[in-house]
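All protein chains of the complex are present and in place, except for one that has been dropped.
On to chain A.
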Amino acid sequence: MLKVNNLHVEIQGNEILNGLCLSVGAGEVHAIMGPNGSGKSTLANVLAGHEDYQVTAGEVLFNGSNLLELSISERACEGIFLALQYPVEIPGVSNVQFLKTALNSQRKYHQLNELDAMDFLQWLKTKVQQVGMEEQLLYRSVNEGFSGGEKKRNEILQMLVLEPKLAILDETDSGLDIDALKLVAKGVNAFRHVNTPKQQRAIILVTHYQRLLNYIKPNFVHVLLNGRIVQSGGPELALELEENGYASFVDKAS
C-alpha cells in the first residue's frame, strides 16, 4: 500500500530524514518507535503533505502512484489520515461542522453524493459512542479548550468518520487515561478489521510506549533513529526497547 524509498527530508535547511525506507502492506500495523527528535513526526507530516518540509530525495508510492505530487487534501481524499501529535485548535469552527465538511469534501472527490445533516448526525453519534466522547464536544469549536485526552479522542473520531485506507497515529496514546487508551485501542481495532480484503486498512502507530501495543497488536516494529530506520522486527522488539531503551542503537549508529 505504502512504499517509502530512500526518503530525504529537510526543514529550514536541516536534514531530518536521511534515506528512510518503509514498506506497509494492506491490513498491516506498523509501530514506529524512537527517541525524541529522531524524526517520527517529520515522517508522519511529510506523508500527509505538510508544506514546511522539503523532500530533497527519494520517493513515496501510495497504492502504486506518486504520493508526493498530490496536495494535502488530495492525499486525504486518497485515503491518508494523520492523527496529529498536537491537534490544532480552530476557534469558531464547530467540531460537527468540521467533520461534516471533511467527510463531504471527500465524498465529493469520489463523486459520491453529500450526506445531509440528519443522516450524518445519526451516523456520527454511533462513532462518538465508540470513542467514548462527550456528545457536547461535537458542538464546541474544534479542539478549543479540549483536554489533552479529549483532543486525542477527537482525532480517532475523525479517523472513524473518514475511514481512511492508511491511518498514521502520531502518539495518539500519550495523554490518554487508562480507560481511554482501551477505548481508543478498541476503536482502532474495529477500524482495522474490515472484512473485504479490498478494503483492508493499514495503520502506522508512532508511540513511545509498549503499552499501546498490548491492545493494538503490530505486525512490525521499527526503530527510527537520526532520520532513518535502524532496526525492524516483530512485537518482541518493542518489549526489548521497553527493557533496554535506545542505548544500544545509539551506540551502533554512532
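We take it that a residue touches a chain if its C-beta (ideal position, glycine included) is under 8 Å from a C-beta of that chain, and two chains touch if they have at least 3 such contacts; residues count from 1.
Just so we're on the same page, contacts and distances are computed from a predicted model.
Considering only "Fe-S cluster assembly protein SufD", "2Fe-2S ferredoxin", "Sarcosine oxidase subunit gamma" or "Branched-chain amino acid transport system permease protein", the record for the omitted chain gives "Fe-S cluster assembly protein SufD", by its UniProt protein name. In the complete complex, the residue from A:L61, A:L115, A:L162 or A:V230 that touches the missing chain is A:L162. Considering the full assembly, A:L82 is the residue among A:L82, A:M133, A:I204 or A:L237 that touches the omitted chain.
Among the residues A:V55, A:V93 or A:L239, only A:V93 touches the chain that is left out of the figure.
Listed here are the chain A residues that touch the chain not shown: 48-52, 71-73, 75-77, 81-82, 84, 87-94, 96-98, 101-103, 105-106, 109, 139-141, 158, 162.
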